[in-house]
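A selection of the complex's chains, in situ.
A and B are the chain letters, set down in written order, and residue numbers restart from 1 in every chain.
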Amino acid sequence: MTVRFGVLGAGRIGQVHAKAIASVDGAALVAVADPVAAAAASVQDKYGCDIRSIEQILASEDIDAVIVCTPTNTHADLIESFVKAGKAVFCEKPVDLDVARARQVIETVAAENGRLMVGFQRRFDPDFRALKAAIDDGAIGAVEMITLTSRDPGAPPAEYIKSSGGIFRDMTIHDFDVARWLLAEEVETVMAQASVLTDPGIADLGDYDSVNVILRTASGKQCTITNTRRATYGYDQRIEVHGSGGSVSAMNHREANIEVANGAGYTRPPLLNFFMTRYTAAYAAEIAAFVAAVKTGSAMPTTGLDGLRALELADAALQSARTGQAVQLGAARAAA
Amino acid sequence: MTVRFGVLGAGRIGQVHAKAIASVDGAALVAVADPVAAAAASVQDKYGCDIRSIEQILASEDIDAVIVCTPTNTHADLIESFVKAGKAVFCEKPVDLDVARARQVIETVAAENGRLMVGFQRRFDPDFRALKAAIDDGAIGAVEMITLTSRDPGAPPAEYIKSSGGIFRDMTIHDFDVARWLLAEEVETVMAQASVLTDPGIADLGDYDSVNVILRTASGKQCTITNTRRATYGYDQRIEVHGSGGSVSAMNHREANIEVANGAGYTRPPLLNFFMTRYTAAYAAEIAAFVAAVKTGSAMPTTGLDGLRALELADAALQSARTGQAVQLGAARAAA
């Protein structure tokens, strides 16, 4: 069986997923949709697929699955439509910036017995998987304290920030998902601090650029997250998990594995500077996992509920940063 | 001029300081005091000094300075007595576990125009000084976000914990001082989470073994501190300072700089396992700095006020961990 794909949205991330489909055994790219003709044409040129409208793809009998790479505010509706049409759906995070709407979508998917995977590519990064495997193999005993460090090379444009939902929902949300994955226990309490340190313009947009978060589970496990929107040395992505028997860390990826020594010292190149370059392997592995789940009917590796839980943490962190109080997730979930 | 020393307390740390005095040019160890005769004798044997009582040292005209290495609950009284007697005083942290009493001592020292240095040896560690020098030289631009990771190999005995004032006042206090030193701006807000993960017996003593803290200054700079009482791989002491122009990190110290490669991978030895071994150079440099300040009359590099500020942060962190609310230091200082 080959899973036949439609890709909705031929922007940057749509192109990444189109490439992944082309490289995965048992997957075929049948059609792409994008209101920008040139974008759709570039996918067609590279992979020889059709160009169709979203509506045509929805109605296509030769399409088994879609990848939703359209703007965030279209995600919820598209998921619902395509699930109702019996297609498997891979949707970029988030399901929706509004928790209540995200819950609705999850309920719809469940009611339709639909298949939905929400894209949290970091879980599929080979290094992070090796780290997770080491934990699961008992290399560090019981997980106790996690430190996640994520720093962007630079802030996105103001236009993007305006509709991003803010740093917690746009950037930290990936760390929230990694935290949940590694803690293997739901978070009960969220504390956060947030500042604007790199660009006053970000404050004008009502957003932050420098945040620290402490998550805590019912059993007392803790996770700290450090985010900034500016790192001069590249895209900084590190995980450190401390356990009863030891610790395991995942290191950064550099432009090249070389080192120059001279009177100034020993210098290695900066980090890979772009999330798509850093996570190339993760994006491919994520689509392969989706294809495998569609083929075998097994559980999706990351679900709509994962998307919702990460979003709840983002909302709680924002609230904590604003109020200076720890937010209890049970209460937050009930109130939402 | 030679600074003539009395050492009060010939325990573990007293012996470290006696050795430092012996190795510093322009310092001489004249006398040691300890109620345990064998402890005092061992210092006398090694360095050829007198054994005297604390009272005798207080009255000794051939003593210019003392190092206070006695139990914490004697620090405040000894500082006051020796400052009044015109001696320069180096006192191990803390001045007192009670903020109000610590303030009294600082006032007494000021009123007597006395000389008091409080021992925060980490500021004198050669690596940390190189890190600080890199910051001061502009290598990373303006300081924005600091990450301090301190993990003890194992918890101290229950007896010690009982009188320690708790993990924030006993262990994290060193990180609070490092944070103040590197932030170069007073902390305004403290958030903390605290758990017991390594040994339920620590909960029985009313203490914690695993804590995370977020500090924030008025200008929005932040510092996270991660502490645990158990690290199977040794005494873990790391600093990472992120700034507008880059980042600087200080790495751990290992038992040896070797690496073995085989089918299991590439293995370097564990870390130095004991704070006195890890900070050997720092302890010596700290005493050298004290001697230099006594000789030249210049400002003490770490003062009673530094001790007080770190203690205030410890109290605030404990309060935040208990209440789940951020603590405003202005308010905490006023209330204390």
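What we mean here is this: a contact is a pair of C-beta atoms (placed from the backbone, for glycine too) under 8 Å apart; a residue touches a chain by one contact, two chains touch by 3 or more.
Computed from a predicted structure; not experimentally measured.
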Per this structure file, total copies of the shared sequence (2 shown): 4
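One rule holds for everything that comes next: only the chains that are shown with their structure count from here on.
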Euclidean distance of C-alpha centroids - chain A vs chain B, Å: 41
Chain B contact footprint on chain A (complex, rising order): 144-145, 147, 149, 151, 189, 191-193, 195-198, 210, 212, 214, 216, 220-222, 224, 226, 228, 230-233, 236, 242, 244-247, 324-326
